[in-house]
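Below is one structure, written out as structure tokens; the observations come after it.
With one protein chain withheld, the remaining protein chains of the complex are depicted in position.
Naming follows writing order (A and B), and every chain is counted from residue 1.
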Amino acid sequence: MDPTIFWTLVVDGVVNGTIYALLAIGLVLVFVVTRVILLPQGVYVSFAALTLSQFQRGNVPGTVWLLLALGCAAFVIDALRTRSRITRAWFLRRVATDLVFPAVMYALVTWLVPLQPGMAVEVALTLMLITPLGPYLYRLAFQPLEQASVLTLLIASVGVYIALSVLGLVFFGPEGFMANPLSGVQFDTAGIVVSGQSVIMVAVSLVLMFLLWLLFDRTLIGKAMRAVAVNRTGARLVGIPISQVGEITFALASFIGAVSGVLIAPVTMVYYDTGFLIGLIGFVAAIIGGMGSYPLAVAGALFVGLLQSFAAFWNSNYQQVVVFTTLIPILLLRSLRAPAVEEEE
Amino acid sequence: MNPRVARAIAWALAALLLVLPLSPLIPEFWVTLLILIGLASLTALGLVVLTGMGGMTSFGQAAFVGFGAYTTGLLSTTFGLSPWLGLPAALIVTGIAACCLGAITVRLSGHYLPLGTLAWGISIFYIFGNSAFLGGQTGMTGIPPLKIGSLALLTARSYYALVWLAVVVSVLATINLLDSRVGRAFRALRRNAIAAEAFGVQTARAKLVVFVYAALLAGLAGWLYAHFQRTLSASAFGTEANIDYLLMAIVGGVGQVFGAVLGAGIVIILKDLIQDVLGRLGMFQDLLFGILLVGILQYSREGVWPLVSFWLPTTAARKIDPAADMEVPARPARVRADALLVLDKARKTFGGLVAVDDVSFAVGEAETVALIGPNGAGKSTLFDLMTGVRRATAGRVLFDGDPIERLAPQAIARRGIARTFQHVRLVPELSVIENVALGAHSRGSAGVMSAILRLDRAEERRLFAHAARRLERVGLSKEMFRPAGHLSLGQMRLVEVARALCLDPRLLLLDEPAAGLRAAEKQALARLLRELKGEGISILVVEHDVDFVMGLAERIVVLDFGKKIAEGLPRDIRVNPVVIEAYLGGVA
Partner (left out) sequence: MTEPLLVVERMSVAYGKVEAVRGVSLNVPPGSVVTVIGANGAGKTTLLNALMGLLEQTGSIRFENRDLRNARVEDRVAAGLVLVPERRELFGSLTVEDNLRLGSFRHRRHHEIDEELAKVYARFPRLRERQRQLAGTLSGGERQMLALGRALMSRPRLLMLDEPSLGLAPQIVRESFRIIADLHKSGVSILLIEQNARAALAVADYGYVMEHGEIALEGAAGELAENPRVAESYLGLGTTH
């Protein structure tokens, strides 16, 4: 293999790896705080990428309807569940987050999009459309199962994934789309071409990781999230509202997913179900990191990015086989370190 | 559910299903649908056993269907062999694949296990789809039909009986397996692995056996599927199929044999109906599916089967023949060492915390020793060291002169140390007697095949008679057939004592046996323990009820902060100033 190809593959691997790293961080975050293994994480990626593409074509994407529908459903179902505890403050807050916000988004999108408002506005609208899906889904599907086992939550996660991927097909059809690049610049160093888009991908990922570090290390709410992750009972005893923390966690995860989607939209042909595979690879990275550590998850993600890039060069038919098969020895190693006998609670 | 009722239902179902489609009144379309339900039932059945009973969720069962299907497909097309030869070949290939994958998978702990199955499930799916010799992306075509004599089973109606025969046989085999020594051990693994190991169950092996069993059911389904469809494409064995199987198991009621058949029926019929109703919008079926799945988890985690089984009789006594109780093989009567159990500077640290700090003491033959001390003094950890649940950081534990500190719990159990647990560890959905019979696990030898073929009946009769005797001794004969989860805490503790007695132990370790017992029950327990001592059993008991201990023990060892602070006769311990200080915090 000549060095140009080698370095091109490395660059490719690292760029993909940073995206996997973002997704892995989102997955680890959701898992440690809520114990949900969030299969739909990849769906956010697809939805964001396709929503952006639709905006650029001047279309109103179906995700706007999804936001309206989920908002209403979350409002109604939450109201039924809360019943006797409904207070004025609760009511006003939920009306604002569940009914007014989606309606405003609907108005904004239908007004702005036909005007072709430019990349910045389109990206902002995309993030604002996709991020709230996380908390709505948490409230509809996972919050009622707060006390359930990891397994039950995993299966519920499968259910949510199925439902969302069908909606993806309905909203965006079976065709793939590619968005306009965020930057058209190309850097050429010694025959290895690095696009401005790649630089933006890596830079945005790094900034996002830094912001997440700030959140967890410097803010009380970030620390409350960590507290829930290390000791749920302890967190409840100091009055941390587990459900709200869950909502915030899901919002962060969907935001991370949406950012990843915006970043990959210009470089990959994205189909409604592309996100699943990307999400699963993010998983492989998260699992390599042990589902509990952010730095290890990032390292795992870079490893998987490189592995995939070289495997694709070797035999593109088997690249996924290689990626997923690597997981098995790693899982085995991880379990060997876990206690030999384990019991379900 | 009671195995007898289960078998009765299985036969009734079989009769109905086998005869029904022979009637020309049933349209061909429905017969096809029933075949698909039967095929899915087989795989879902394996999943019910694996997930519902064993707590191992697999997202990879479709891969085993694929192994079965592609094996017979390859042999009957490329190599032109008879499809009937494909059956053993399919089972062998599936079995080998399951052994390899299972050996890794069952070692995965917690949530790594389902994720691991997801990973190899996807890998294998890609291998099926990308291998040219399996037809690659286009799939495998031209698979011959099964033939009986010269009659080819080409129509759904002719194929139908074969599929449902396989289902009925598999259901019966599964019921038999679960109602056996191996089955009980397996059902204890999910929430009571520590207890199961303490009575000699080899957990990894038991898990692997069931994993392979579930895979073989899927492989059988694959063989039937290949010769029914007669074309194969990898998409039938992908993630979506895996999710469907899991959905069936959950909808029907994971943990219920008939839940699999019920779930497969509901899911496949529902899918079909939705497709009819929605017509072109058929893709919405999966949307409803996803919502349905989440809804079921939120409102009825047990699935639909419990709603049906509500109408069925739940308890039917099993016949116990007291005469069948096996003779207790004589334990070596000699005690080679000075004492039966010797702890020599046993030490256990967790990180920086010293839980057991160089503790030494001994328990003699037929002696009752009590271990007391404040909560958190390290008494339960000490029990764990003696039973192999945890390994001592340093020091020795000698049983009848032999070092046992490095032995596995199963090996220690075989030497005759039985225990009860501070936090009761019974299988709540099994009956009291089945729980007790688990204690006699290491006294039986029947394996999977003899369980399925019911060749284990004589041994089972002996084990149950043995268990019934022990249950009688603790005074719980009346509760024999109730689910263990329905007993009071005090009764559960006694069931644990009975289970420990089932091992015919030389040394009985009791962890707070009197906690939660009423006064009369405590007296009965003390009487029982004195009798056991009279029979030559040594007893080491951890207990907080000081009066109970004082009246029972010959010697008392006091632990505080992981250290032994006193040892002696009850009357001396009672007035020992160091003990009073430790127990009372010196505030009085």
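General observations
As a convention for this text, a residue touches a chain if its C-beta (ideal position, glycine included) is under 8 Å from a C-beta of that chain, and two chains touch if they have at least 3 such contacts.
Since we're looking at a predicted model, the values are computed, not measured.
When the full complex is taken into account, the listed residue touching the unshown chain is B:376, out of B:27, B:88, B:142 or B:376.
For the chain left out of this panel, the touching residue among A:64, A:224, A:248 or A:327 is A:224.
The missing chain lies against chain B, touching residues 352-353, 374-377, 428, 485-486, 488-489, 512, 515-516, 518, 544-547, 561, 573-575, 579-588. The omitted chain makes contact with chain A at the following residues, 84-85, 220, 223-224, 226-227, 230-231, 233-241.
Note that only the chains that are shown with their structure count from here on.
Interface of chain A with chain B (complex): residues 37, 140-141, 144-145, 148, 150-152, 154-156, 158-167, 169-170, 280, 283-284, 287, 291, 317-318, 320-321, 324-325, 327-328, 331-332, 334-336, 338-339, 341-344. Contacts from chain B toward chain A in the complex involve residues 55, 57, 104, 107-112, 114-116, 118-120, 122-123, 126-127, 130, 190-194, 197, 203, 243, 246, 250, 283-284, 286-287, 289-294, 297-298, 301, 389.
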